[in-house]
Structures are given as structure tokens and as C-alpha cells.
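Yeah, one chain of the complex is gone here, protein chain that is, but the others are all in their spots.
Letters A, B and C mark the chains as written, and numbering starts fresh at 1 in each.
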Amino acid sequence: MNTYGKLFKITLYGESHQDAIGVVIDGVLPGLKIDWQKIEADLLLRRPGAVGTTPRVEKDELIVTSGIFNEYTTGSPIHVMIKNENVISKDYSHLVNQPRPGHADYVAFKKYQGFNDYRGGGRFSGRLTTPIVVAGSIAKQMLPFEFSHQLIQVGSLKDMDQLDDYLREIANQGDSVGGIIEVRVKNVFVGLGEPMFEKLDSKIGEMMFSIPAVKGVEIGTGFDGVELKGSEFNDVYVDELGHTLTNHSGGVSGGISNGNDIVVKVFVKPTSSIKKAQTSFNLKSNESTEFEVKGRHDVAIVRRAGIILENALAIVLADLYLASKVYL
Amino acid sequence: MNTYGKLFKITLYGESHQDAIGVVIDGVLPGLKIDWQKIEADLLLRRPGAVGTTPRVEKDELIVTSGIFNEYTTGSPIHVMIKNENVISKDYSHLVNQPRPGHADYVAFKKYQGFNDYRGGGRFSGRLTTPIVVAGSIAKQMLPFEFSHQLIQVGSLKDMDQLDDYLREIANQGDSVGGIIEVRVKNVFVGLGEPMFEKLDSKIGEMMFSIPAVKGVEIGTGFDGVELKGSEFNDVYVDELGHTLTNHSGGVSGGISNGNDIVVKVFVKPTSSIKKAQTSFNLKSNESTEFEVKGRHDVAIVRRAGIILENALAIVLADLYLASKVYL
Amino acid sequence: MNTYGKLFKITLYGESHQDAIGVVIDGVLPGLKIDWQKIEADLLLRRPGAVGTTPRVEKDELIVTSGIFNEYTTGSPIHVMIKNENVISKDYSHLVNQPRPGHADYVAFKKYQGFNDYRGGGRFSGRLTTPIVVAGSIAKQMLPFEFSHQLIQVGSLKDMDQLDDYLREIANQGDSVGGIIEVRVKNVFVGLGEPMFEKLDSKIGEMMFSIPAVKGVEIGTGFDGVELKGSEFNDVYVDELGHTLTNHSGGVSGGISNGNDIVVKVFVKPTSSIKKAQTSFNLKSNESTEFEVKGRHDVAIVRRAGIILENALAIVLADLYLASKVYL
Partner (left out) sequence: MNTYGKLFKITLYGESHQDAIGVVIDGVLPGLKIDWQKIEADLLLRRPGAVGTTPRVEKDELIVTSGIFNEYTTGSPIHVMIKNENVISKDYSHLVNQPRPGHADYVAFKKYQGFNDYRGGGRFSGRLTTPIVVAGSIAKQMLPFEFSHQLIQVGSLKDMDQLDDYLREIANQGDSVGGIIEVRVKNVFVGLGEPMFEKLDSKIGEMMFSIPAVKGVEIGTGFDGVELKGSEFNDVYVDELGHTLTNHSGGVSGGISNGNDIVVKVFVKPTSSIKKAQTSFNLKSNESTEFEVKGRHDVAIVRRAGIILENALAIVLADLYLASKVYL
């Protein structure tokens, strides 16, 4: 449920408004010197601040209680905890009767029979992606691959040079937008991924859809490839290392890395919380009502999501990388 | 590797040109009377025959060796085997040096160090989807939901009434096309899916990308939703059962089924094997060469893929359905 | 449920009186030339025939449908099926109301709500250990270790030279006996086993108790060690390879193989089916009744169990062996 992976395994805990969130990272190879500044740098990318992101401050001091000895990983699980500070104790109890559209309020109440901690989204809060960034950042340090990500589109905007202006406009409308992010991995060798149910793309799809707000995942060219014919879509080999002229496959053939860049494109839906008045259904009065989600919101959570997706992908590759050692 | 699921668990085996393929289906509730005609009907949808599909005949007689007693499931694993008959013993050894573009030949050789059975695609053959259809068909009989699928687009064609003509044209070009399939599940209750790593959409993504040729997965509106603002994308609740005015979410909120139709859209890439001459790299001579993939091919494998994706989705829901019983 | 292992994974299916039993073996390294005669030799050890074992003949022809190409393993799952021939279709329906003492009849009916196939013990039959012998025999061929087993005690008999006479006597009484088997693995390197829940002894315990009739498991000296003090029980290191003067630890320290022989002792309970009249409870008439289990029985199933336990242990070690490669 809250544990991912077979050999590189992470277990998450925490809710938005309780004392702490955290992650237990199991399977990190012993003898790795962790560069904590790299992790801080990744966390900074996730943190709000830019235009279109919430001005709320998250400090996110990492408390590492185990798994590191004399600066090196020991082979035991690494536990990283982050306290939930600056949590404002406002009243969230109206959410019980009036679930916010686009949020998990309604399903959480039903599934957990009213016992879930609904404050700030509880277990479903985007805040829970912080430990994923930490775990993925450690995964990247263990891997011989090169990771990057970029925004491809935000709302209807494709020229990222105009992003600040565009998001100010959306903010003025009291609305929000989603976007498309591309994550890329270079220097991948042939052979990551197992047949059938542990395929590289299968594990990527599983992980990407684990990240809140993700509603679409493509490997390589993806849906746009529907317009191409086989003679155009097939990537032509150009050398004995498996490199191809084009990369419609996104670096994955038959579920196994083929030596070309792994390219994953992810659709992040528009932020659910908006300033604008919205209609919902009041479960107590049994009628539709207008309401506004109070507070200061991200206009484009997608702006902060790139590093989450990149590091989530690193977690997948760390697991398959360790598995690949079995056969070498 | 070849096993999927936690409570409803399937294990696949087989290669295209060996004696048999099959599946062990574990976790089927005891006391279910299996309707084998429904399974045959599903298999018929996967079988070739229509315009744009290979004229190769697959008989697919199901050999059921265990798990059924007096017509009812016993609670023990159901084993279904299908013999590989009508396999033509032609020479595939040229593939060792000359991997086909778009196929898994190259990665399979590298990963399995030359020991893989490369005949007819071996473990990577589309034939291996037959046991998935069988397992999913049984899953559907155990579930109180209603499944369907439809072709949304094939190549550049969006009007499915013209499909036969369109595919004849592509066939004449010696080429192939891909397509987009929508799978839909009705009558789903609230609560399927677990937090974080066993989210409903996460498990759907994992399974869909397990199916050969799938290169994109969307839940609900998906990538097209990038043009929508939050106020448009948010689905408005209209009753106390969680039903919404629109269904951009595709029936999944916070990774949990929300009571609306589950809608999954899947991109199936153009069939890799085409009649047209293609360029590849010869690993022996170390130079690029022109070659043709012999035999009779599917022009649009997507035409046969709908039932595979529908039943694969049923396998996912069967696993989460059993998990949901824990909390009820 | 019927699947074991993480990297070396086996999935069992079948019931005693249905068409076939079998196993899917996943994770065998590619390029291994399987010696089928060794497997046959192991099966011969499990087969009845000696004094104290049932005179029933099991032919056990192995049908291998996949995973082997040109005599070598391909890296794909190996499927081995064994038909249930010579099954006598007698009437077992009285078991529904009158569960046999020591058997699983009663719990099976309750758990599977009356839908289980009760003929010949169904899923709980000792026959299901045949595929375990096959899978373990393949595991042994993949491992660089040396396996053996021996009977330590049968009933009250400790001198195995008198075994035939002893068992004839028990047979004459219409009774049965259990026994203690020691399984030993030589040439094991240091490092098999993972911390806490995938400890070597933990995985051994799990597997041994999976074998029907096993009711006790010891690593090394075991329960007899209760009489020893720490100064006697502690094994003294004698060289830099971790070899010790004594081996009370049975080759396992802190859950990890320590380079000494792995020694496992297993108690197999007396065969439940006996010729003698026994008392049971009739669930229909709601009263105690005398009855006899018809047919020809093993007087000492323990005589055939050694190879099952040895090969079951090999399956455990194969899984941990592959895992150990991750760290090397």
C-alpha cells in the first residue's frame, strides 16, 4: 500500500497536518557517500516560490535517524523524517459534508469510513511527494545514469519563455492550469526491465500514476504517434550498441531498456484548488452549493512537479538496476 | 517477473514457438460457476480474421487441468494451457544478427545473452496475450462491474465506419498503423484502490504498459486536458453517491474509484512487422542493411487489442476488488 | 498463495484427482543446461516402493512446455506439468461429513465453503510435493552448493540399519510413524540472507513448514541446545573464512550464512492415514463415529520426505543466491 519496490524499496508515512512525514529507504547499496546538498537542491526545485506557485513556505529539514555511518550508507534502511511545521490549525471540518471537486475528500471519507485525517488533504496531500523527492535523489546518486526534466506545455502555452506572464493571467482569473512534463534519462545500458509484469514501461507507468494529479503517461512519442505509420514509427538501428536514428520508442523495446534515452511524458492535471467559486454537493443538506476554497493556492502545481517525476523515475530505475545485477 | 497481483494473482508462461503457453490464476473466489462460452467469445475478439489482421489461424483450445470441480471454482489455482499448434518451423536464425526495428529482438539477445528463444518473437510474442484474455475473462465473471471497449482512432482515421477501406489502403502500401482504444467500466463502487503505490490508476498504468505495443495510457480526459483550466477540469458532484457532471477524472480521484465510470485510453503503436523494406543494422557485418520481414502480418494489431486491454483491466480490478473486501 | 520467491519464483497448481499438477519456475538464469536425469533421480527418491511406503505407483512423466531452447534455459519461465494418471475414481463423498483426523478435510471444507475438490486430499495432497522436487532439482543445478539429507530418527528408532524391520512391525499394527530428517548444504559462501524478514533461517522456516506434515524446524543444534550454556553453544572461529570449531548455529548467524554447513532438522509427523480404526465426528449425524481410512497407505511418509525437504531448501537458497548477486 505505502511500500514500493522489490530490491530498492521505499515505505512512506505521514499526513499533511500530523507531526511528520517520512520515508524508509531500503536496498541502498552499502558504501555510498550521500551528497546531502544534491538532495537539498532537488527539494528546492519542488519548493514553491516561483510565479504560479503557492507563497506558503515549507522548510523541510531532513532528520536522518539511521542507515548512515561515518558518512557512508551501511546497507541498512535509511530513515528520513520531515516535521510538519508551519501547519495552520484552521477548521477543515466543513470538508466532511462538502467535498472539494477534483480532490480526494469524498473517496477518502467513504473508503476510511470517516476516520481519515482530512486536514490539508491528509494522506492525499501533495506534501507527501517530498519524501519521494528525497528517496529519488538518493537513488540517482546510486545510479550511473543522467536524469533531467523539462516543462513541455503549461495550460495552452507551449513557449516556456512566457510562463511567468501566462501564469499571472491565470492567477488573476482565480483559476489554475495543468501541463506536460518530459523526463529524460541518458546513458542507460541495455537490459533494464523484466518480462511481462515488471517491464520497464510497466513500472514507469505504475510509479508515475502514483504521483498525485498525474492523469496521463507516455513512453517516447506516445499518443501523437497514432498519426504515424509503422515504417515511420519503427526506430532504425544505426550501430551495434542498439542506438537508433529516431527514438519513438522512448528507449524501451519489449519492456526492456534499449540503450537509447528513456523519454517519459506525463500529463499533470490543472490544480484542483482554485480561488474561483465552484459548485459542489453538500452531503448533509443533500443539495448543490456554491463555495470557495480558501487559502493561497498553486496556480500551476505542474511547475513544481518536474523534480518529483524525475526522482520518482529514479526510484523505478534503482529497483530495476539492482535486479539487472542478478543477470550480469 | 511473470506473476501479477496480490490477491488475484496470475502467472504466465510460454514462448511463441514452444509447445504451449498458459496461465495459472490464483485467488479466484471459490464457488464461482465459470461460463466457458464467455471466455471463448472474448478469445474470438482477439483472434485475427477481420480486415487488417493476419489471416493466420490460431485455434486456441483451452486445456483446464485444475481449480474447477463439479463446474465450480474450488479456491485452488486454475491452470489453463493452450498448445502452440500450427507453428511453422521456418528459419529465424537471421534475426540473431539482424534485429527487426520496433521489435524486442535486440534487447532480448542482449539481456538473455543469446539464450532466448527468438522464434516468432519468443517470450515477447503477442501470442502471450491469449492467456491474459482468458484470465481477464474469468476476472470479469467474478466482478459485479460491466466492461466494454471501443476503438477511438486507427492511424489518422477517426470515423470507424470507414475502417475496412482504410486498412486495405494501408495494407496495399505494405505498411501498418496504430490506434487508440478506450476501455470503460460501469457500475463501479467507491473505494477501489489503495493509497500511494497501489492506487487504482497506478495499477492500471502498470498493467496496460505490460501489454505489448502499448506506449501511452490516460485516465479520463488525459493529455487533451492540458488545454482546460481547473474550473473546467474539476468534475462537479451532483449527488450523494459521488456522481459528477463531467468525468474528466475517468472515475479515479486520489487513486481511488469515485463511483463514476472508469475510463482508460490506451495508445497502441503501429505494428512493427511490415511488408515494406526497412533498414536495420547487421551485427555480424557491422553495417546497415535493407531487409523485409517475411510472412503475413497484422496491418493494425490495434484492431485485436481491445479485448486484451479490457480483460487486462479486469485483472487489475479483480485484485483491488478482493483487497476492498478487507475493509468492508 | 501458491507462488513463492522474489527472484527465483515458483508457482504451483493442481489437485490430487484432477487432470494434472505442475509448476512454473521463474528466474532461472539463462544459459543453464538442465540435466533431466538428475531430476528423474530426485523424483525416484520421492517415489514409493521401499518398506513402509505405499505400493501405489506414480509414473510422473514430466511435460516441459516452455523455457528451454536448444537444451539450455532461455531466461523465460520453465513450465513443467505432470498428468494425474492411475487415479482411481472411488467415492470420496463421505469425507464431506466425516473429516479424517490429522488431515485437512475439515478446514478445507470450512475455508472453501464446500467447493474444494476433496478427492484424494485435493490441493492438500502430498502429491503436490512432486513439482517442488522438480523445481528444487533445477535450483540445485543452478547453485554452486552441495546438498544432502539423511534420516535421523523414525518413530522411536534411531538406528537406521533396522528401519525395514521396524516399519514392517508398525505396518502390522496398522499404524504409522513420523521422523526427523536432517538436510545439509556444504560449500556455502558467507552472505546469503537479508536482514530481519528475509533472513536465511526465516526463509528456511517458511519453506519447510510449507511442506505437508512438517511440524518442527531447527537450525543447527536446535532444541537440544537448551541444555547448553553460552560458553558451550557459541561456535569458536578457527580461521579467517569464518569456519568454526562446532556448528551449533547450523551455518546461520544473524540470519546470514556464515560459511559453515547449513544444517536444518525437520520433524515430519506420523502419517495421518492409518489402517487402524479411528474415531471422528460425523457432521451430519452430529455424533462421534468409528471409521477406517480405506486404501493402501504410507506407514512412514518421512521415508520419502527427505528429497522433498532437500529440494525445498534448494529453492530457498536459489532465491537468496540471486539476491546476493545484487551486492557483489
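Criterion: a residue touches a chain if its C-beta (ideal position, glycine included) is under 8 Å from a C-beta of that chain, and two chains touch if they have at least 3 such contacts.
The structure displayed is predicted, hence computed values, not measured ones.
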(message) In the whole complex, not just what's shown, which of C:217, C:262, C:307 or C:322 touches the removed chain?
(response) C:217
(request) May I ask which residue of C:33, C:94 or C:110 touches the chain that does not appear here? (result) C:110
(message) Out of C:137, C:153 or C:311, which residue would touch the omitted chain in the full complex?
(response) C:153
(message) Considering the complete complex, identify which of C:42, C:182 or C:235 is in touch with the unshown chain.
(response) C:235
(request) Could I get the residues of chain A that touch the absent chain, sorted low to high? (result) 1-3, 9, 11-15, 18-22, 24, 26-27, 30-31, 63-69, 72-79, 81, 111-117, 122-123
(request) State which residues belonging to chain B touch the missing partner chain. (result) 6-7, 29-30, 75-76, 195, 322-323, 325-328
(message) Under the stated touch rule, tell me which residues of chain C contact the chain that is not displayed.
(response) 1-4, 12, 99, 101-104, 106-108, 110-111, 113, 123-124, 128, 153, 155-156, 170, 173, 175-180, 190-191, 194-199, 201-210, 212, 214-223, 225-240, 242, 244, 248-250, 253-258, 267, 269-274, 276, 278-281, 283, 286, 288, 327
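The definition used in the following text is that only the chains that are shown with their structure count from here on.
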(request) Note whether the interface between chain A and chain C is symmetric in residue numbering, meaning over half of all numbers used appear on both sides, and answer same or different. (result) same
(request) List the centre-to-centre spacing of chain B and chain C in whole Å, with centres computed as mean CA coordinates. (result) 37
(message) Counting only Cα atoms for the centres, state how far chain A is from chain B in Å.
(response) 26
(message) Quick check: how many Å separate the C-alpha centres of chain A and chain C?
(response) 45
(request) Name the residues of chain B that each touch 2 or more other chains. (result) 1-3, 12, 111, 113, 123
